[in-house]
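The complex is shown incomplete by one protein chain, all other protein chains being positioned as in the whole.
This part shows chain A:
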Amino acid sequence: MTTRWWLRRAGLGVLVVWGAATLSFLGLHLLKGDPARIIAGGGGAVSGQSQQILDQINAQYGFRQPLVVQYGRFLGELVTGDLGMSYQLNQRVTSVISDQLWSTVVLALGAAVLGFVLSLVLAVATAGRPRARSLSSTVELVLVSTPGFFVGILLLTVFSFRLGWFPVFGDDGIGSLVLPWLTLALPIAGTLSLVMREGLERALEQPFALTVRARGASATRLRLRHAVRHALLPVLTLSGWMLGALLGGVVVVETVFARAGIGQVAVTAVNGRDLPVVTGVVLVATIAFVVINTGLDALYRVVDPRLGSVAQ
């Protein structure tokens, strides 16, 4: 991992961010319909609006200018890190996002950790044990194929409506986070443990497994200390997918559990053609993606030192 490697990754990152911003700009501008009308309608409501208000909006946001001019202005603002004012919220985009980001990060990060731990426990406990394995993989298959919305409602019904252990909604403390975390983590845990168990089982069949046992290590020590390392590589590869699942999942979880967050902001902004906010959300997601992917690529080399020398 030389300086050159990092520089190249940083350059690629900037390119990806630029591409994402441009795509979101084009996407919203090439959609049919008069943006001024949609903004005036406030979140997709379709109602007639007086010409005076439409003119006001068109003048304020320059929608009548050629697309190239609008794109130039958009890039200019982007470079200075100023995402401008939201069309609809009367707030700066940076403050809209920073207000909501924390709640979503806590949700997504917690769910990722929980999903990872759950899958690790499941995989280590069931790999190479036929009966436990078939039970576990059935459960995993059910989790993977059940939509998050349904899982959320089911968890709410049992643990909040009936047992009253957790509140339905609210942002106060761990209690209100348990069910959203679980909802988001279960489908992820399902997929990860399937993959992890495959990896574990393959590792356990390797000659080194026998060697380790022959040196006197217990079965558990073999699994945790030696085999898991091998099983982790494909899991790391899946992390990009996991980020996508988390980002998509928070929209559903935030709706079901009535939580404020980036998911809700994004849905409202897309519906209301709130370009500055959409761009902001896209950028946050892209940057998260770039940072995580770069971090993972670096991590690969730690988990499996062989990769480092090959890449060099």
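Here is the rule we use: a contact is a pair of C-beta atoms (placed from the backbone, for glycine too) under 8 Å apart; a residue touches a chain by one contact, two chains touch by 3 or more; residues count from 1.
Quick note on the criterion: contacts and distances are computed from a predicted model.
Novice: From the names "ABC transporter substrate-binding protein", "Oxidoreductase", "Collagenase-like PrtC family protease" or "Aminoglycoside phosphotransferase domain-containing protein", which one matches the UniProt record for the unseen chain?
Specialist: In UniProt, the chain excluded from the picture bears the name "ABC transporter substrate-binding protein".
Novice: Which of these touches the unseen chain: A:156, A:227, A:242 or A:290?
Specialist: Checking each option in A:156, A:227, A:242 or A:290, the one touching the absent chain turns out to be A:156.
Novice: Quick one: which of A:88, A:119 or A:136 touches the chain that's been left out?
Specialist: In the complete complex, the chain left out is touched by residue A:88.
Novice: Which of these touches the unseen chain: A:11, A:62, A:175 or A:248?
Specialist: A:248
Novice: Taking the entire complex into account, which one of A:238, A:267, A:285 or A:303 touches the absent chain?
Specialist: A:267
Novice: Among A:168, A:219 or A:291, which residue is in touch with the absent chain?
Specialist: A:168
Novice: Could you list which residues of chain A touch the chain missing from the display?
Specialist: Residues touching the hidden chain, for chain A, are 31-34, 37-38, 40-53, 55-57, 85, 88-92, 99-100, 147, 149-150, 153-154, 156-158, 160-162, 164, 167-169, 171, 248, 251-252, 255-261, 264-265, 267-268, 270-273.
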